[in-house]
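Dumping the structure here so I can ask a few things about it.
One protein chain omitted, others in place.
Labels run A and B following the written order; every chain starts at residue 1.
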Amino acid sequence: MLDSNDLKVRKWFNRLMLGLCATGAGLAILFVCLMLGYIVVHGLSFLNLDFITHTAVPLGQTGGGMRNEIIGTIILVGLGSLIAVPLGMMTGIFLSEFGNPMAASAVRFAADILAGVPSIVVGVFAYAIIVRPMHSYSAFSAGVALAIIMIPVVARTTEESMRLVPNSLREAALALGITRWRSVVSVVIPGAITGIATGIMLGVARIAGETAPLIFTAFGNFFGYDGLGKPIGALPLQIYRYAISPYKDWQQQAWSAAFLLAILVLIISLVVRWLSRKRQT
Amino acid sequence: MSSPHILPYRNPKGRTMIRSRTRGSLRLGDIAFSRLTLIGSLIVIAILVNILVILFIQAWPSIQQFGVSFFGSAAWDPVKEQFGALPAIFGTLLSSLLALLLAVPISIGAAIFLTEVAPVWLRNVASFVIEMLAAIPSIIVGLWGLFVLVPFVRSPIEKWLGTAFGALPFFQGNQLGFGFLAAGIILALMIIPIITAMSRDVLRAVPQAQREAMLALGATRWETIRKAVLPYGRSGLVGAVILGLGRALGETMAVAMVIGNAYRITPSLFSTGSTVASKMANEFGESSGLQLSSLIELALILFLITLLINVIARLLVWRMAAVKVVRD
Partner (left out) sequence: MHEEDEMDTITQPSENKNPEPRIASSQDILVAENLHAYYGSFLAVKDVNIGIKPRSITAIIGPSGCGKSTLIRCFNRMHEVVHGARVTGKILLDGDDIYAPGIDPVGIRCRIGMVFQKPNPFPTMSVMDNVVAGRRLFSVWSKRSEMEEIAERCLRQAALWDEVKDKLKQCGASLSGGQQQRLCIARALAVEPEVILMDEPCSALDPVATLKIEDLMRNLARDYTIIIVTHNMQQAGRVSDMTAFMLMGDDRAGTLVEYGRTDQIFTNPKDKRTEDYISGRFG
């Protein structure tokens, strides 16, 4: 055993550094709790049934709710999913079942890049190709923007889930004389359906909370849903507008809306987690 | 030995299965379906390419007008039609860098804690909680930032920093709470979960043999982590950090709500400013003509920067995966 071993110092330093790491984790957890705590406290205290059932009231009056915006979010998320789920699944199926390695890498790469595009850029894009030519903000343009954000999520999880389906299932189907495409649709996809469903849910959770693209596409509408070609309000957008306003009443409503949105997103995340865990066992 | 007379197989419905016919219809359905999926995939690529093209086209008036000086100019005057991107780019870089400075130690520390230090029961719970942070939409983080963080930054944080380090230009100026410091903090909060989650995966992938080799030499846990685990996962960790950076650069709502939306370049962290994303979010509604075109040029710049960052991050993560395969 060598004398030049500063064992005591090393042990002390070890404890220090590991303690710092624990502090880092503790800080991260602390912030989550702080954030969620404030949302629950502020949001719940102003939340009442009126909030959900009433529409917004003109400036100057107190009260009112966000019924239109809640409906707006549902419509936009539905529209976005309607476009993104088929396209995303097609891409995922291509990557998993049909793509040759080179083409698949290119598509996968593009999907990953698309996933990293800031949502505000997607909003500007939707503005440029739909809002501008139509000369009007519209629910449709917002749906397209949200779909673009959602597609990579759905594509990636679809591909991964389908990859997890064992090859033996595919071979069994083919051996029965089922055509290739039929086997994918009737055997592989049902085998991967949990994973695909979680992917769709993750996408929904993501786009339900998106605000930036909506600024350039949906714009908001005091009167609620007015047709797909007209502006529409949504929860995140309204939170933004109310939060930066100088009116206490509106700010309180922003907290309540944030609470609703957070509950929605967290419930979806929990369901996704639960489903994933079951899959692994 | 007599050769048995082989009859064509007749399935119960009385139809003869003739191979060639079946194979023909197999072909058609398969081809159609695979083409369909190909179309979906091509649309993805088309969207990406189109974003680039459309942004470029719509930003063209501004590009044509200002050229390279767009990057050097600090002006933003709708009346005189003079626009420059420098303060926006500066704000984006400053807030993102500050966010990295705060987030990276916390994230990597947390990742180390979750993979190496924490007892097993704590690992999943803690990871779950940190991932919750990632699920919170940025508008809600911005709301919290606006009403909770900003007052807290104003006092005590900026107060303390101003009195303790006021000699440095970073900590001078009006203490409003809004500004680069708050933006940096809020961005850090948003990227911590991403960096932590990715780093955790990277560290978990380091083979146990490496740790055991170091431990068997008489290393403490920290020494094992620092000398065997972290270097092995080096490129993956860098990839995680860069991915976090990419997220920070593009973050809009949370930043827009706390940064104060002034348009200037200053070393003071207390000062209000703008980022590329926050500028776009704030002014898009009322802009038109050249101003709109300049805002779209900002969007194009943001797109290209995040594109570059994401490509670099992916390559780094791929490299680590490839290296791992070679070494095993």
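Just so we're on the same page, a residue touches a chain if its C-beta (ideal position, glycine included) is under 8 Å from a C-beta of that chain, and two chains touch if they have at least 3 such contacts.
Only a predicted model underlies this, so the values are computations on that prediction, with no experimental measurement involved.
The hidden chain makes contact, of the residues B:Ala88, B:Leu146, B:Ala182 or B:Ala228, with B:Ala228. The chain that is not drawn here is touched, among residues B:Met214, B:Leu237, B:Ala281 or B:Val317, by B:Met214. Taking the complete complex into account, residues 120, 207, 209-220, 223, 227-228, 231-232, 234, 323, 327 of subunit B touch the chain not shown.
Residues 1-2, 4-7, 9-11 are the ones on subunit A that touch the missing chain.
Basically, only the chains that are shown with their structure count from here on.
Separating the CA-averaged centres of subunit A and subunit B is a span of 14 Å. Chain contact summary for the complex, subunit A toward subunit B: residues 10-11, 13-14, 17-18, 20-25, 27-29, 31-36, 38-39, 42, 86-91, 93-95, 97-99, 103, 106-107, 109-114, 116-122, 124-125, 127-129, 132, 148, 151-152, 155, 177, 179-182, 184-185, 205, 208-212, 215-216, 219, 236, 239-240, 243-244, 251, 254-255, 258, 261-262, 265-266, 269, 273.
Residues 22, 25-26, 29-30, 32-34, 36-41, 43-45, 47-48, 50-51, 54-55, 58, 105-110, 112-114, 116-118, 126, 128-133, 135-144, 146-148, 189, 192-193, 196, 220-223, 226, 243, 246-247, 249-253, 257, 277, 280-281, 284-285, 295-296, 299, 302-303, 306-307, 309-311, 314 of subunit B are the ones that touch subunit A when the two sit in their complex.
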